[in-house]
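Removed: one protein chain of the complex. Kept in place: all other protein chains.
Per-chain residue numbering starts at 1, and chain names A, B, C, D, E, F and G are given in the order in which the chains are listed.
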Amino acid sequence: MSNEHHVDFDRENRTGFPEIIYGEGKTSTQIINIIHELLPRHHKALITRIDETKATEVLHHIPEGRYNVAARTLVYGQCDPIELGHVLVVSAGTSDVPVREEAVETGQWLGCRVETMTDVGVAGIDRLLSQKETLQNASIVIVIAGMEGALSSVVAGLVKRPVLAVPTSVGYGANLEGITPLLAMVSSCASGMSVVNINNGFGAMYQAAQILKLAADLSEER
Amino acid sequence: MSNEHHVDFDRENRTGFPEIIYGEGKTSTQIINIIHELLPRHHKALITRIDETKATEVLHHIPEGRYNVAARTLVYGQCDPIELGHVLVVSAGTSDVPVREEAVETGQWLGCRVETMTDVGVAGIDRLLSQKETLQNASIVIVIAGMEGALSSVVAGLVKRPVLAVPTSVGYGANLEGITPLLAMVSSCASGMSVVNINNGFGAMYQAAQILKLAADLSEER
Amino acid sequence: MSNEHHVDFDRENRTGFPEIIYGEGKTSTQIINIIHELLPRHHKALITRIDETKATEVLHHIPEGRYNVAARTLVYGQCDPIELGHVLVVSAGTSDVPVREEAVETGQWLGCRVETMTDVGVAGIDRLLSQKETLQNASIVIVIAGMEGALSSVVAGLVKRPVLAVPTSVGYGANLEGITPLLAMVSSCASGMSVVNINNGFGAMYQAAQILKLAADLSEER
Amino acid sequence: MSNEHHVDFDRENRTGFPEIIYGEGKTSTQIINIIHELLPRHHKALITRIDETKATEVLHHIPEGRYNVAARTLVYGQCDPIELGHVLVVSAGTSDVPVREEAVETGQWLGCRVETMTDVGVAGIDRLLSQKETLQNASIVIVIAGMEGALSSVVAGLVKRPVLAVPTSVGYGANLEGITPLLAMVSSCASGMSVVNINNGFGAMYQAAQILKLAADLSEER
Amino acid sequence: MSNEHHVDFDRENRTGFPEIIYGEGKTSTQIINIIHELLPRHHKALITRIDETKATEVLHHIPEGRYNVAARTLVYGQCDPIELGHVLVVSAGTSDVPVREEAVETGQWLGCRVETMTDVGVAGIDRLLSQKETLQNASIVIVIAGMEGALSSVVAGLVKRPVLAVPTSVGYGANLEGITPLLAMVSSCASGMSVVNINNGFGAMYQAAQILKLAADLSEER
Amino acid sequence: MSNEHHVDFDRENRTGFPEIIYGEGKTSTQIINIIHELLPRHHKALITRIDETKATEVLHHIPEGRYNVAARTLVYGQCDPIELGHVLVVSAGTSDVPVREEAVETGQWLGCRVETMTDVGVAGIDRLLSQKETLQNASIVIVIAGMEGALSSVVAGLVKRPVLAVPTSVGYGANLEGITPLLAMVSSCASGMSVVNINNGFGAMYQAAQILKLAADLSEER
Amino acid sequence: MSNEHHVDFDRENRTGFPEIIYGEGKTSTQIINIIHELLPRHHKALITRIDETKATEVLHHIPEGRYNVAARTLVYGQCDPIELGHVLVVSAGTSDVPVREEAVETGQWLGCRVETMTDVGVAGIDRLLSQKETLQNASIVIVIAGMEGALSSVVAGLVKRPVLAVPTSVGYGANLEGITPLLAMVSSCASGMSVVNINNGFGAMYQAAQILKLAADLSEER
Partner (left out) sequence: MSNEHHVDFDRENRTGFPEIIYGEGKTSTQIINIIHELLPRHHKALITRIDETKATEVLHHIPEGRYNVAARTLVYGQCDPIELGHVLVVSAGTSDVPVREEAVETGQWLGCRVETMTDVGVAGIDRLLSQKETLQNASIVIVIAGMEGALSSVVAGLVKRPVLAVPTSVGYGANLEGITPLLAMVSSCASGMSVVNINNGFGAMYQAAQILKLAADLSEER
């Protein structure tokens, strides 16, 4: 089954970034084969949702990568830095760390400047507000929140830049494994916010990188 | 069918307040008959969820009441004032007015001191925060919010008093006619908050009145 | 990652009680660090949803606490007693014990007087009714019920004090892991009842403590 | 389209009762044609869920029937009386009257002895308990309840006879148009209860009639 | 915690059968204590949803019982035989065996005459129809079906006796762990059918026993 | 807005049939314009989900069509007859007639030989079984059923040909406007069945026509 | 009630654009009052979700605006043009026109250069692909799609710029009034896409404008 995955070499040309490998449901052998195809051409690779056991096996064969156990990401090399702007990743609690780390690793690999603001929840709004300037200086804000996902509405009301909201499955009962904050974020009364899948730190950062790259490209065309 | 409803005269004794009539699904004749039974004994009556047509008919027969068209409530007389504390009803937008009005009318009839704070949403958090003292002075805060219902979490993090959250069906799409803010409020990361049914301004205020009455009674027993 | 959690020292001032640590999703090292920050200042700490393995590790480092395996709570010290009123925790069956225990431990730590009434279900209503006086003497009643959650409606109809309802995931099939009793309790025909998240014994008791504290404070202001 | 419905003449033989016509979605002409086929053979007919306009048209052509506007039933003749037992229909409030009436009309047409107990809700449990003997004397109890549907659990715990529960769409918000009491009744902690579709007063009574007929038949075979 | 469960000794008097113990969520010690209380008075006990490990421990202490591993039931003694009628338990496939066995064990303990018909599915309708007489001779038919639950509608259309339908969680995907057949059975176009919780073989048989007992009692009163 | 719709002239070449117009959400002017583009090239047109008012307007301008009010279809001309096989449309009750008619009109326009079998429900299985030969002679069977949708499983177990199941929104309560029979049909225990959207008589027949055309084409290639 | 809405004058400063009025649930008088407050300060106003009757009344009092009946928007003046980039609004069918028009009107008012591509659906993929260059030249693509919402995934795979997806309630049955395309878009396998609420053309364009403004600002800071 190892040769079933056809690497999409044209993707970098078409979408601005090389194909990124979603590790879940792939064997370490499949992943190794894909990296072997990607590296000679792109000199970089990002594998997301890869557990520690598989990552160890992959690193045994292709050792120049780096694994982040919290993020469950494996990175080789990185894209060229994007010269304008930076992304701020805001997360509410320690339970959201894996999603935040996935976002951060993705952003760094894609060439973004990434900053983080942690442990700011709506139930202690002063802590968030005391960092209002940091929020407002960011080019893009990614808000990661579980439970009822209220944090993203508050942040979107404070900044003039795009907010990308990531609901998480942190919580229990009526949280419905993240469906409740997903629907809440989509229903938000705040303008300037869009939403990605539950726990999808990667997806939010990917779009953030696209936005910064757009700014850089438009700026150059000027 | 007019004599099907057996008025629960013992309820005031048992639960502290006389039976309150839920108008939806009852004819004006049924409501008139119930009021005719209640007034001689309790000298007061509250009818909720009664539309203007029915209320007009009822007032034609028993004119000493007052109808609030926004609240859809009809009141006759009122309970003895509760001597301690006051309830603050916080609502986000003009679309939530019917729910707020139902709460306010209910509270006044039950003998509570009621204040309101309106048009404070999470998307403009400064306006809420500028009234922090008013929030913190309230004995109980009822938060009425539709869309994603985030307001209640923010308020609950600001006050030391109980917060009663009322989700509303204001919104569209992923709001799911209020189910999303209901689940979001129940999932909230903020402590000290409990939730009632969608658009149930009455229910939140009824419990608030119970709490103030408890405080008054305990205080007297002291 | 151990220094990611910023303890909210202002919370006691703002909300009346010090920050309480939600153990789920935190490592024992993180919990130890947080307790080390909390104890010098507050001389007390409550950790909820902490499993036995982690609690043992924490107690190894900070031994003066007490772990309740049914409640999954770890407590150090306790808040000042609240002088007025008491909370009655009513639960239907032995399967709801963990939720009840979480409520009881939380209440005691917060300084409430807590009583319990167990094994009273709607399917054997006489047993509940034979203790009507006990129900009616309570300042606040917390009702914990799984299956269809009908118990809370019956209790709310019997007492004049606030009822806080806790749906539980006890049951199977159409219980939908507690979503059914949650929705049923929220839809209840009984006035004077509000609802917290599934299995959230902590949350119900936290609000009960707020209510008693409100009564005590209002009583003093008198 | 009028001759599309093939009357199932064998049904009385096979299932004990003649075919009953579900009026919703049928034109008055179709209904008239079906009755014209049924009456000569069975000398009786029951049409359920038929609105007043259609019923008036049908009665204009076949006048010997009787229409119950609350029940939305149209009856011609009736089945032979079932000699043993009786059915008690318990309903909580005036809003549930249409469902109760459908049950009562169906029962009388099927030959059952039917009694009713109305306006007994779980929020005023004493009123229900004061009629415990009436409940316990019934051969079968049909419980009709909306909101959270808790009444059926309480009744099932009081009687030794089968309880058939009918959830209704009475309520709002979290009632989910009857889905919540349906799921709650199915999840009930009380034994000896089974459930039919939302607002299906007909269906519950049909099964009640089957049960009484079974008792009569078994008794004769003895 | 062992003395938390108060045995409901009055239940046999009130509901016709002694309390039956739901084993899930109880420890073997708790179960042993309950049996020790029940046996001296009732000389019989039924424990449902008890896994093999717990049952072995219980039998070690109170050896005169019998465990059925498929049914997950433990029985001691049995109720007096009900003299009239019999229950037929119809199930579609081998995967539904645990539910069927729970029903059968429950029925035998309650004193019913129980017969079974197995491996009859709607996808091979001839096999079912070839046993039409057996179906029609039963006093009550319990139909156990997973997947889409269609079997119960077909059976209800073939018999004149009550059909009690038990949806099961057998299936995958759109079966939604039994919610789909539950809703389908409740929506059924066939009259004379009521529904119990998913996998609740016990509940269906309990009601079947009530029905047969009703027939026996009415017959005697005659 | 009238020129917003670009007719997909290549569709006949690509998919075997010309573009069919879905009338819902289009104005009569838009529909007229599209027909004016289609007729010169294809000499035929099918418009589905078009209400009577719009159809009358369209026919006023382009009179050579035919409107079926039950089906809500408007047809002009028709495709070449498909020479092999025929489709049997089976429906349970009179309420499903609109869906059946949509299927029949679509099939005739697409060139299929179409037969119908009506008023056969699972609750009267003999009527269905008495036509077993007709069922088994069909090349393809489309089964239209609301309520719980059980009919399709029974039919699929009787025939060796493909069964296409169409759930309908006929029913109430737990039918969930057709979602329940949709999920039930998808979960079916019967092999050889696939499912289309709720009330989508058009979609089922479109696929049936594709299947017959495939047979005709393969047969010719032979 | 007319003075309940407090205009958030600081919003332009804080979020980059003045407050935009959501018309649903507001009376024409309330809207007039708000516009009267906004115009002197901002010299522009946008009202969304305002029906024709209300808009006519508003225009009667404040005539210099323009109403778009398809978009249900009322505009006065407009923001300064954003100098870089342009937004392409892609929509699948004529039924999605109201959502598209809301997006277009919003974009023009916010100062964006807006282009549209219409009537491109996944079922006729060639038409979309023939405009690949237009897609790839856009700075941001807003994809509006109902039914199953597949169009956004295809577009996101073709472009290197951010895709903002708007699910619509166009469809029936399993479309679940837009919930299905909402969940589908959120689950998409394509990177670089985020999602807003059902039918929320305004929200998608608002974020697009933020993105272009970010690019313009970053470009200037350079």
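As a convention for this text, a contact is a pair of C-beta atoms (placed from the backbone, for glycine too) under 8 Å apart; a residue touches a chain by one contact, two chains touch by 3 or more.
The shown structure was predicted, so the numbers you read here are calculated from the model rather than taken from an experiment.
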Which residue of G:Val7, G:Val104, G:Ala156 or G:Ile198 touches the chain not shown here: G:Ala156
Which of G:Val75, G:Met185 or G:Met205 contacts the chain that the document leaves out: G:Met185
Contact partner of the left-out chain, one of F:Val7, F:Ile140 or F:Val154: F:Ile140
Absent chain, residues of subunit A that touch it: 1, 4-6, 8, 10-11, 24-26, 30, 167, 169, 177-179, 182, 197-200
Those residues of subunit F which, in the complete complex, touch the missing chain: 14-17, 20, 84-85, 139-140, 157-162, 164, 182, 186-188, 191-197, 202-204, 206-207, 210-211, 213-216, 218-219, 221-222
Absent-chain interface as seen on subunit G, which is shown: 92-93, 121-125, 129, 146-150, 153-154, 156-158, 171, 173-176, 180-181, 183-191
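Note that only the chains that are shown with their structure count from here on.
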Winner on C-beta contact pairs when A-G is weighed against B-D: A-G
Geometric centre distance via CA averages, subunit B-subunit A, whole Å: 43
Where subunit E touches two or more other chains, by residue: 157-158, 182, 186-188, 191, 197-198
